[in-house]
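Just one protein chain is left out here, and the rest sit where they should.
Lettered A and B in written order, each chain numbered from 1.
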Amino acid sequence: MESRQITVIQAAAILVSTIIGVGVLALPLFAVQAADSGAPLVTMLGVLLAVIGLVLVTLLSMRFPNHTFIQYSELIIGKSLARIGSVLIIIFFSILTSLTAREFGEVVVTSVLRSTPVEVTVIVMLLLAAISTRNNIITFAYIHTFYFPLLLVPVLLIAALSLKNAEVINLLPVWGTDPKKMLKGMLTIAALFQGTFVLTAVIPAMKKPSKAMKASLWGILIAGGLYVIIVAAAVSVFGSEEIKQLLWPTLELAKATSLPANILERLDAAFLAVWVTAVFTTLFSSYYLTIYFISHLFRLREHKQFSYFLLPFVFVTAMLPQNIVQMYEIIESVGRIGLYITIVYPTLLLFISILRKKRGNPIANQMVDPNR
Amino acid sequence: MPTRGNKKKQAMPIKKGPSQTLEKLKDRKITADIDKTIAFIDEILGVNVDLTIRKFHVFGQYDAVIIYFCNMVNPNVINLDILKPLMYMPPHLQGKHIPIDQLKDVLHNDALYHSDCKYESYLSMLIESILRGGTLVAVDGLEEVFLFETRSIDKRSIDQPATEQVIRGPREGFIEPLGTNISLIRYRLQSPDLRIETMELGLRTKSKVAVCYMEGLTNPELVKEVNARLSKIDIDGILDSGYIEQFIEDNHYSPFPQVQYTERPDKVVANLLEGRVSILVDGSPLALLVPTVFSQFYQTIEDYTERFLLMSSIRLARLIALMFSLIFPAIYVSIISFNPELIPTEFAVAVAGGRAGVPFPAVVEVLIIEISMEILREATIRLPQQVGGALSIVGVLVIGQAAVSAGFSSPITIVIIALTTIGSFATPAYNAALALRLLRFPLIIMAGIFGLYGVMIGLILIANHLLSLKSFGVPYLSPLVPAEFQGMKDLLIRGPLWWMNKRPSFLQPVDTDRVNKQSFEELEASTTNALDPKNDKNQQGG
């Protein structure tokens, strides 16, 4: 068992940098497709849905502060059933990893490195994540904390710079047009928050698991806030109709802004370069989660040996979508399925554990050793 | 299973070589017969020209011999403090007969003027002592010999530290002998808590290694770990503290130094007071400081002697220079070769003009100029000082200008490389600057393959490596990650001294407080305008 060192701030940072990733680039498009000018609202609703899901997962994890998800699901519903669930989760997160890598690879290949094969950009990102997963969970937390400011700065900078071109009228009416489509949009946006499931791996290493709720709320609120800011900025600059014509509105937003005094004339390539870190952290989380769960499923102490073992599988999965349109279709449907896995399944577990009055030991003091 | 084979290796020390003679003599004691003693020593050390063996008579009665290496001792001490009192019987004893069994006490208590004197009877110890610069006096009939600490090695004077000069602050630097260095520390830190433990390392060099720390302040676990790591070193020679650094660092394959070195005694004291452990080696003017975090490499002692506002901005400038020296050429390459749309149109067109005749792609061009710059820099260090200074400045200018006019490189490349090189000189720690200089090359190559995307990938790899590094368990990037508010005050800026009232907590010191905040507040509150013009007695008349 690793020692308990992760603080509340670090846990929140893990959540934020896990959530913020390549999804942000296409996010305004999803939101606008669902609700036109009501895009910020639908984003907020999506965030709300994700908050509910995360709160449930956090509650569940806090009942078993010494166990990982794999372990306590076995305690709650028995070994054989829980194993099926665990395998599903592992498959889901490895697919999520590959889709994230593929999506970013496509972005890079379309916009910046136009003649580089997409395979190369994908494998580079995956390798980067795989190398990094050989660290323990404490370093995992350090890495996320370190990159956390690097996510905030570009998003806030671009939002602030685009204020110059913003028109409030584009955001009106705030409730959008079609309430029926909004529900679907909510689900799509909530699906972007599936990385929060990483919290189940973080809580067993937290210094004070009782404060996990604080961390998860802060984390998801910061990330959700950034999402809303980005969507609002994009819609107010472009208008909802124009966004429907753009594949990656956030990237286009970076293109439409320039730093004062012409230091950089356009920000898209620079933004994309900085965004590599954001994508890396997301990828890192889901990849780490996958091998972490695998090692727990097989009751191994070390997860390192899986980091390269998994690489070929993830890479091949990433190469399966034939084109970019199909890729987005797959991403959307995988996201839907993911909601069942990351929200509905833990919720079920939570209720069963409450009904069966199962509960893990509160953390014993012997685990906390300040010198280690 | 993970530690397979390790146990075996540890148990088997390296072969002892010619010191086997000493090993053989290990348990042999000398006899009362000095001729035998002389014969022994003569056999082992007699080949050496500088070995002096001189026979004489103690108080005119007893045969005796004095043996030493003539170039390692102070002849005055030998002549006046040892030989003279041994030959002349003290006045109050004159006429008395001294029996042989009392002779030892009499010599020790009444005759000898030399303070550092001890008895020894093991032959191997005698040899070792003579080798170290001691003097041996054997008296016929005594089963033990006298050993005097008479070592006197020529040493240079205490100079300004060559690599860590300051404008404001002490001007003393360490020199080679350990004793002097310890004295330099002790006179700055006159505290009973200062502990200096010594041990000998190096099978053949027998270098003295001193471990300094503050009792009741430094975490005892750290001291234990340092000693444990030091005691595991098994090597024939320790010629400099750098040898030790390479053994005790945590990650041997990392380009980043995990142990800091310094030649400033004041820096050592400051670090001891923060709760670090310092390791000094006899014969090396550089002290090691552990554990080390990255932020130490861009801090200088001057940051603390000058006022905080000025030094905070200078520290920021230094940090920018450090980043410059790492990423500037890589960014240049990626903008020129991949994303020229980022720079203003007019400039882009002009840059294209400047590069028009250059035969190589930007990445090759930058690599060539960078490598020649490194060669130049290395050559400057090797050259005699009189030539070196001229070469460094003129060489760069002339070669740069010539390269441009020969169409070998574009003028902007020269500007970029010059900025980068200057930037790398602004980093106070040579070894950290070296690491960044080294990492610049992979970054340039990444930039040549993937442009900005590649630079970012490279930077992420470097950052992840830094984040996973540890120095004696302290995360390398603390206090940034894991975030620690107290430490942040001394990270990017240098906070006022009274803000930093706690020692860095990542060192986990036993005693945490270092500035009494309250007394500072009292100081602030109680200042008065002593020389307010309205109180000026001389002016009041007029």
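Assume a contact is a pair of C-beta atoms (placed from the backbone, for glycine too) under 8 Å apart; a residue touches a chain by one contact, two chains touch by 3 or more.
Throughout what follows, contacts and distances are computed from a predicted model.
According to UniProt, the chain absent from the figure is "Spore germination protein KC", selected among "Urea ABC transporter permease subunit UrtC", "Imidazole glycerol phosphate synthase subunit HisH", "Spore germination protein KC" or "Multiple sugar transport system ATP-binding protein". Put simply, the hidden chain is in touch with A, B once you look at the whole complex. Touching the missing chain, out of B:P170, B:P340 or B:G473, is residue B:P340. Taking the whole complex into account, chain B touches the unshown chain at residues 1, 4-5, 336-341, 345-346, 348-358, 361-363, 411-412, 448-451.
Take chain A: the residues that touch the chain left off the picture are 37, 110-117, 120, 123, 127, 165, 169-170, 172-173, 177, 237-239, 241-242, 244-245, 252, 255-256, 258, 265-266, 268, 308.
By definition in this document, only the chains that are shown with their structure count from here on.
Centre-to-centre separation of chain A and chain B, using mean CA positions: 46 Å.
Remark: chain A residues 5, 7, 9-10, 108, 112-113, 116, 121, 124, 128, 131-132, 135, 139, 141-143, 145-147, 262, 264-266, 269-270, 272-274, 276-277, 280, 370-371 touch chain B in the complex. In the complex of the two chains, the chain B residues touching chain A come out as 221, 338-339, 341-345, 450-453, 455-457, 460-461, 463-464, 467-468, 475, 477, 480-483, 508.
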